[in-house]
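Every protein chain but one is kept in place in this view of the complex.
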Amino acid sequence: MEALDEIKVRIEAAIPGARLEIIPNPGPANQSSLLLDHAHASTVARFLRDDPALRLDYCSNVTGVDWLERTVKKKVKVKKVVEGEEKELEETREEIFSGYLEAVYHLYSMAHKHGPLVVRLRTRDRAEGAHLPSLTPVWRSAEFQEREIYDLYGIHFDGHPDLRRILMWDEFTDHPMRKDYREPDDYEYEPTPHDDVLEKAKQHYVPRPAQDGTANIAAQ
Amino acid sequence: MASAPPIDEGLRSELQKQGIWVTSMQELYNWGRRNSIWPLQFGLACCAIEMIATAASRYDLARFGGEVFRPSPRQADLMIVAGTVTKKMAPQIVRLYNQMPDPKYVISMGACAISGGPFKQGYNVLKGIDRYIPVDVYIPGCPPRPEALLHAFMELQRKIDGQKLTGTGKAAFLDKTVPSEFPVPAFGAHDLEPPANADVFHPPKIERH
Amino acid sequence: MSLSTRAQHSAVEAPPGMPSRLDGELLEVSMGPQHPSTHGVFRMNVALEGEVVRRLKPVFGYLHRNHEKIGENTSYLGSMPYTDRLDYICSMSNNWGYALSVEKLAGIEVPERAEYLRVILAELTRLVNHASLLGFLLSDMGAWGTPLMYAFRERENILDLFESLSGSRMMCDYMRFGGCRCDLPPGWMERARKVVDGFPHFLDEFEQLITGNEILIARTQEVGKLSAELAISAGITGPGLRASGVNYDLRKVDGYGFYPRFKFRVPLGEHGDCYDRLMMRVLELRETLGILRQAMDDLPAGPIMNPKVKIRAFKPPVGEAYGRIEAPKGELGFYLISDGSGNPYRYRVRPPSLINLTVLEDMCLGHTVADVMVILGSIDIVMGEVDR
Amino acid sequence: MMIGAGILKGMAVTGRNFIGSYFEKDRLTTVQYPEERDVLPENSRNFPFLVYDTNDPEAGLRCVACKICEKECPPQCIYIEKSADKKPDYMGKPQFYPATFDIDISVCMSCQICVEVCPFEAIKMDKVYELSRRERFDALLMRRTDLAKSNSYYHSIHPLEAEQVDATLAAAAAKKKPAPTPAPPASG
Partner (left out) sequence: MPDPYFFLVIFGAVAFVFPVMPLALAWLWRRFFQPPKPGAGKNATYECGVESLGEAQIQFHSHYYLYAIIFLIFDVEAIFLVPFAVAFTGLPFGAFIAILVFLLLLLEGLVWAWGKGCLSWVK
């Protein structure tokens, strides 16, 4: 399979309005990905599937990812004039990335047997109305996986034939895989709690009965 | 046995030497029920595979009279809760328990069925089936070995053997006041309602400073 | 139309909503979470007309144990024992899938001996999985328990090997990032060779028991046909895909874990019906024995663990990776996003069983209720992996 | 071939197995559990236990309450409270010891990660599996006293591994004889 930027160029040639962006993958796995815009997502997907050179006819994996608001501290080398002479200064600059919800598609080709092309769809609005174009009409294997992303992340896929909850029960209203999901505090007999479980368990502890004698002092 | 033994042991062994067997209605009744427990064919997760391995040829459950796995709860005496009980599955398990005829027992097999086990921090995992139905024998382990399930089977048989037919401490299923049916939890917006059945589930309070 | 037929016709007028008065309504049946042959807690809402399936909606989630949420709150090493509980019949290949993905994420090499051990253990798991599946499929078809007893007798021998190597029968937790946890105990290889040499005899006996059986042929041929295009589009992988004639086996395509060094063939079916899927497993058992003999013959000596990799505070560099292996049920993939900390930011498992169920309804429409069980059995699902 | 031939061949296999079980002993695979038990292989593991050296479980306990296993345990089923005072360990260096060391075996998944990460060879995997109880809460919480088992018991269940561990500990002790700071080796 040719390199990602060549594919990007060919897609932009084939589909004029498509706005594509390459997201680099810093890790050693070097599987960089292609960010699609909502309007042309399905046309680009159909192109990827039907293009004779690519023939990406097999969508292996569809994953939902929730990126929270994050502030990244970066050490930036800044030239500053200090007491009259130039000096290289280390300055930690805080950069705020706004949160977004994401669906990542790993595409393979069974015809040419070549490797993953990673396609991403992002939506900034993390409230209840997050919408993304569904690629199930293009690859049937995305049907259950997109339903799972709707169930656990709350992304509505437009154009999905049968968008229902797949794993949780229908009366469930939350989206549990989001990073800011707090599960109901059903405390119950926690004999071995530590760190966050300990905090939750603390409010339910019966205060130790006042024991006179040294045992109590030693245990404090 | 708190009360006086129905038959004097010395007399009984004496008669046995002559080839005469003496027993009481209760012993006969318990002996019959103890050696023909029909488990419900009901596996949830990995422990179910170990339960099938126990019923297979090497660790033979048939030697304890328990190899007849009945798919329908109407013909089952024992429900082996083998595997993780999720909140979506809990109402179904309580409904199956309700639909079983009365002398019924529950073995909670595996860490997940006792306390949620390794998946205890999951949002969809019930922290143990004894929140909704009374459990007779608990088997720790993840999954417990087939011999551990056989040991629990023998433990359950000892428990059945100890049940009395009459008198104050008689068996639960003979006592009119003891309910043989428990309310099925409903699916709520965030969790099951009620999260636990108060009159079945009594966790001890932990004193900690 | 003469008067009498018109009068007669008006009497037979179909009430609204029903195509013709002769047709029956649909009977809603739930083949529910507690069912002898749904391989776990899997539910299907089936609408029946008489005995013919008209609509089939699968319902999942009864074993949704939040594997991915727990994976995000646990360290990389801590998630390894959880992968045993994904597909709880093939714990070794789940470990390998997870270890492979983390090694791709962090760029770790694996010494040769460890790679050979992984191939041997994954192929032993394939033996267990395919033999057990044939047993379960025959039980679904009514041969209650007999083939299952044969399969579980062989399974016990292989579980003894796993227990003496990793410590536990089913939950091995044996592979680490960059190799394996401990080396073979003395005498293990001889016992493994004895099991592998005894397996063809079991296979001949098993094939004689099932494949010639007329009832089995009548119940599985022309049942649940799956075309190659629909299989590819629906992302079916593993023996189910090869039964429809598509030559796609990750051991050949990706060539991971020294598989190119071994000579083995990939069986392909033509019709894509239940009989082909069943025969895929029977033929793959034979091929797996071939791989096992080759791997056992030239198992090199040497270290089994990459010394540079830390077990405890293991922090892979920032980035993401998607690794996949040919698990006995299909393509098992792990997609990991690392933000440099000890816990993965996103831990996603690509479940072959769930995606193989995408076309369950398409295969079952028009068949009778009894065939639904055969079709479900031939897809080979395990609920721990479907619901994660 | 005759229409019923496949079914007859299948029945022939079952027949041969049934008759064969009277003559070939290896066809009888049943382990009569309570009377006859399987000898568990050496690496077999069920639940953890704490090792103590001398025959006094209090003083000889190798565990120094460093809480690494508590942090690394995936299902978080270990609870350790450090003691206030110190006691000398096998090398004579005063170390903390766990005042309470609970393992909730109704949560433990016997994955032996605590054994792998313990730098002091203090926790090993046991082979006892007959632990079914009639009550859940108190009976399935193993406290320090139930967990502590002697090194000789450890030798009896994992002979090879125990020797290897003793060899490494002895080597560490010998190397560090002059300076009393022990350098415990990575676990086996």
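A, B, C and D label the chains in the order they appear, each numbered from 1.
The working rule: contacts are C-beta pairs under 8 Å (C-beta built on N, C-alpha and C of every residue); 3 or more make two chains touch, one makes a residue touch a chain.
Since this is a predicted model, take the numbers as computed values, not measurements.
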Among the chains presented, those that the missing one touches: B, C
Touching residue (missing chain; options B:Arg74, B:Arg158 or B:His202): B:Arg74
Contact footprint on chain B, counting only the chain that is left out: 72-74, 92-93, 95-96, 98-99, 102, 165-166, 173-174, 176, 179-181, 184
Chain not shown, touching residues in chain C: 22-35, 43, 45, 49-52, 368
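Here is the rule we use: only the chains that are shown with their structure count from here on.
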Which of A-B and C-D has more C-beta contact pairs: C-D
Whole-Å gap between the CA centroids of chain A and chain B: 44
Chain centre separation (chain A, chain C; CA means) in Å: 27
Residue list for chain B, restricted to those that touch at least two other chains: 57-58, 88, 115, 118, 121, 123-124, 128, 142, 145, 203-204
Multi-partner residues of chain C (at least 2 other chains): 61, 64, 66, 69, 81-82, 153, 156, 171, 387
Chain contact topology (line, ring, star, complete or other): complete
Chain B contact footprint on chain A (complex, rising order): 167-174, 176, 181, 183-184, 186, 188-191, 197, 205-209, 219-220
Touching residues (chain side chain C, partner chain A) in the complex: 60-61, 64, 66, 68-69, 104-107, 230, 232-237, 246, 248, 253, 316-322, 324, 331, 333, 335, 337-338, 346, 348, 350, 354-355, 357-359, 387
Interface residues, chain B side, partner chain A - complex: 87-88, 115, 121, 123-124, 127-128, 131, 187-191, 195-196, 201, 203-209
